[in-house]
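All protein chains but one are shown in place.
The block that comes next holds chain A.
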Amino acid sequence: MALPAPVLTMSGIGKQFPGVKALDGVDLRLLPGEVHALMGENGAGKSTLIKVLTGVYPADAGTIELDGRAVAFGTPLEAQQGGISTVYQEVNLCTNLSVAENVCIGREPRRRGRIDWKRMRARAAELLSRLELSLDVSAPLSSYSLAIQQMVAIARAIDIDARVLILDEPTSSLDADEVEQLFRVMRRLKEEGIAILFVSHFLDQIYEISDRMTILRNGRLVGEFLTRELPQVELVAKMIGQELAALERLHGEAKVFDRPLVEARGLGRQGAIEPFTLTIHEGEVVGLAGLLGSGRTEIARLLFGADHAGAGELAIGGTPASLRTPRTAMTHRIAFCSENRKTDGLIPDLTVRENIILALQATRGWTRPVPREQQDELVGRYVKALKINPPNPELLVGNLSGGNQQKVVLARWLILEPRLLILDEPTRGIDVGAKTEIQRLVVELSDGGMAVLFISAELEEVLRLSHKVGVLRDRRLVAELPNDDRLTTDVLLETIASGGASNGAAGNGAASGADDVMANGGRDS
């Protein structure tokens, strides 16, 4: 069967940033009616390639051909007019405007120069119904969840008569149903002959939806493959450039924990999380599982003093403590890597070194600056230990890829040698290689006696790392399950779905219901 002519061909693309060679001689071709996955680790150059294609960055070398004609887009607008629409990883919409406007702005239906609001709302509603969404299109976008905002962004992208649709990690904030919905839409668009470029870190999704893939590594092209001809193991090997040892269950023996570090009794906050009881021991990894918005982050924030607990008490190392501010928490050597590294964690205009040293400097106060040699030594050690890439501490953090930025946040807290490390979604939007490294690190740290509170949407990951798992549902800690052989992702899912009520039926003998959690917490302490 002869292949149709590609809609888009990029060849020999090169892009240089200060101190980083982001792309070097990369080729990419997109065929009509195909979903093409762009694969690579963080920092492999996926985002840069997309930004070059859509006119956000100019290319330093190489050519782009659209329908056989050479093009060079200077702005995202030109790319859109050329028929290339993009949905970026972070939702890039204006939350202060209505849903309808976000779908239509820039090409609003007009009558005699005047915006026709009625027609605009109708068109937005129609486009959203194509995605099987029914929203109040005149409501401001800020009133909807991130997942819905993502769908609105896609509705916007397909409203333009797109020939090429780029989806840059559209699924990282969607739940399973929403992903399925998205895939249905993608298949329909595919049938219409649109070429779709799809980026995702979820390998299962890639295998479910994509026809063909291009793999990048360190800014270079590894090759183009048909998805059905490339087994998953080989794909991962090609992405990280070496054979990947299977991710084994990292914790072998069940350890005995007898030294409670943090004990929360009836700790809660009105409207955020119902009172919960939880004990974290030294050297223990406690996982929190639950859906987005089930109260995982809220627990973390309470334990870090970022929010003030309205009820309950907290003891650290056996003595009662009141964590009014993150600063107090830091003096108790509690560290918190927040979910949103961009807005809550990093300062993109400072260098890697300055970002890493920040928390250490804050605990010392400004009158005692950390000597430069000590800074260099500490930073160098962590850059090496965490394999931050590129290993240059004087680069601006903003120029690093997502996974490496995450490592910088981690390094910042590790420097303080915390007793309790709270990790909120540390591996979200991170590739397999960096994910394994971070997981290994968690194990090493806990073996060294550090307590870790590990929050992740991926149940396998929670299961692999944790000694016990707290399950959350509707802002309530519904169960606390010891991680033994009988605990599987299915049991976890069951617990999340049933709110802990049917645990006994599932037969794993785990604690169920809030009362049992209390009892469990009591026994531990």
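Methods note: contacts are C-beta pairs under 8 Å (C-beta built on N, C-alpha and C of every residue); 3 or more make two chains touch, one makes a residue touch a chain; residues count from 1.
In the analysis below, contacts and distances are computed from a predicted model.
Taken from the listed names "Na+/H+ antiporter subunit C", "Simple sugar transport system permease protein", "RNA polymerase sigma factor" or "Cytochrome oxidase subunit III", the protein name that UniProt assigns to the chain not shown is "Simple sugar transport system permease protein". Considering the full assembly, A:Thr95 is the residue among A:Thr63, A:Thr95, A:Ser129 or A:Gln232 that touches the omitted chain. Summary of contacts with the chain left out: across A:Ser142, A:Gln232 or A:Thr325, the touching residue is A:Ser142.
For the options A:Gly106, A:Pro231, A:Pro391 or A:Gly449, the residue in contact with the chain missing from this view is A:Gly106.
Across A:Ile115, A:Leu291 or A:Leu396, the single residue that touches the chain missing here is A:Ile115. Contact between chain A and the unshown chain involves residues 56, 75-77, 80-81, 86, 88, 92-97, 101-102, 105-106, 108, 110, 113-115, 136, 139-140, 142-143, 156.
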